[in-house]
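Heads up, one of the protein chains got dropped from this complex, but the rest are sitting where they should.
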Amino acid sequence: MLQFIEFLGIITFAVSGIVEARRKGMDLVGVYTVALITAFGGGTLRDLIIDRTPLFWVANQGYAILILALSFGAFLFPGLSRVSERAMLVPDALGLGLFSIAGASFALDAGTSPFIAALLGTATGVFGGVMRDVICNEIPSVFRNRYLYATAAFAGCWLYMLLIAVGLAKDPAIFSGIAGVVCLRLVALRFGLRTPGGD
Amino acid sequence: MLQFIEFLGIITFAVSGIVEARRKGMDLVGVYTVALITAFGGGTLRDLIIDRTPLFWVANQGYAILILALSFGAFLFPGLSRVSERAMLVPDALGLGLFSIAGASFALDAGTSPFIAALLGTATGVFGGVMRDVICNEIPSVFRNRYLYATAAFAGCWLYMLLIAVGLAKDPAIFSGIAGVVCLRLVALRFGLRTPGGD
Partner (left out) sequence: MLQFIEFLGIITFAVSGIVEARRKGMDLVGVYTVALITAFGGGTLRDLIIDRTPLFWVANQGYAILILALSFGAFLFPGLSRVSERAMLVPDALGLGLFSIAGASFALDAGTSPFIAALLGTATGVFGGVMRDVICNEIPSVFRNRYLYATAAFAGCWLYMLLIAVGLAKDPAIFSGIAGVVCLRLVALRFGLRTPGGD
């Protein structure tokens, strides 16, 4: 189940990279690179910071090959990369939840304090998208008045750590944390909740 | 005393990130992230390059929490984030000096050659600001005809290493190096000294 959500998260993040790179008129090399960076960027940043090796995508080449196939697909079937943003909201929320909670969990295992674990978890979830936007020469969308996104990931990380602290086993705590991120994100989208500030 | 300067440097760098992020219309998440990156970016780059773990801000969560409080403060009291650039010049020079000399010192401890230590020291001092500008979609200001800034840090690192080489103890050498950076930077501001080139 976790495997499946991870798979889904990587695909969704890769597709969001493909869509943005196509919109910028990039060729296959650009599309593939941006897709890789969007899917792997957050986890790579986390692993570099907590000095965890080997990186997850280095250890498992299947993901990089799959994203290459997706990038080819985007050229063979250009219609497929015109996925509506709407259709990607739920898988994206799942990916955000999984990446963030897994990130916080790895950080705790590496001995960080809870606040740093919540930060690194959030970074795992959102940094791929930040790097995608920086490379595409945009101010990262997550920094500009999005309906709760990084905030949802941050809150979910705390929920996960709270459940661990009160004695819940790791697996149900991870699922609850992911569910927390997804719910918060979808409620924010539905009811227009935003982080303060932003134009 | 060193502790206090480090504290001051982190605050100043964080505030400069907050100010730039507000100017770009970012929300609380963006402001906090840019502040973290500005304050921690240089030291993180250095620690990744010399493979020093754990990172200073991972080991000490107090700094990240403090910067969160500052970011909230910038929304509660928007006037406070309109600090004049003038008022920040001296604390910024202190932060530049401390980060650079401490960076050079850590690099030497890790066994690098002097020239590389001076480069990494300078990078520790200026790279946070470079990443702040890249994320805010600006060409880094430190690359465009600033009154001696990176150059002051670079010269200060050499002064520090020279004093160590002639037998001075570490603490006075560090203070002298920091004083060298600060003086050079303030003299450059006062008398309009610039690095060659730039428009």
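For reference, chains read A and B in written order, and residue numbers begin at 1 within each chain.
Basically, a residue touches a chain if its C-beta (ideal position, glycine included) is under 8 Å from a C-beta of that chain, and two chains touch if they have at least 3 such contacts.
All values reported here derive from a predicted model rather than from experimental measurement.
The residue touching the chain not shown here, chosen from B:Thr12, B:Ser71 or B:Thr112, is B:Thr112. When the missing chain is restored to the complex, the residue among B:Ala74, B:Ile101, B:Val142 or B:Leu159 that touches it is B:Val142. From the set B:Ala74, B:Ala150, B:Ala173 or B:Leu189, the residue in touch with the chain omitted from the display is B:Ala150, counting the whole complex.
From the options A:Cys136, A:Leu168 or A:Cys183, the residue with contact to the unseen chain in the full assembly is A:Cys136. With the whole complex as reference, residues 48-51, 111-116, 119-120, 130, 134, 137-140, 142-146, 149-151, 194-199 of subunit B touch the missing chain. Along subunit A, the points of touch with the absent chain fall at residues 21-22, 24-31, 33-34, 36, 44, 48, 51, 53-55, 57-58, 61, 64-65, 75, 134-137.
Basically, only the chains that are shown with their structure count from here on.
Averaged C-alpha coordinates give centres for subunit A and subunit B that are 30 Å from one another.
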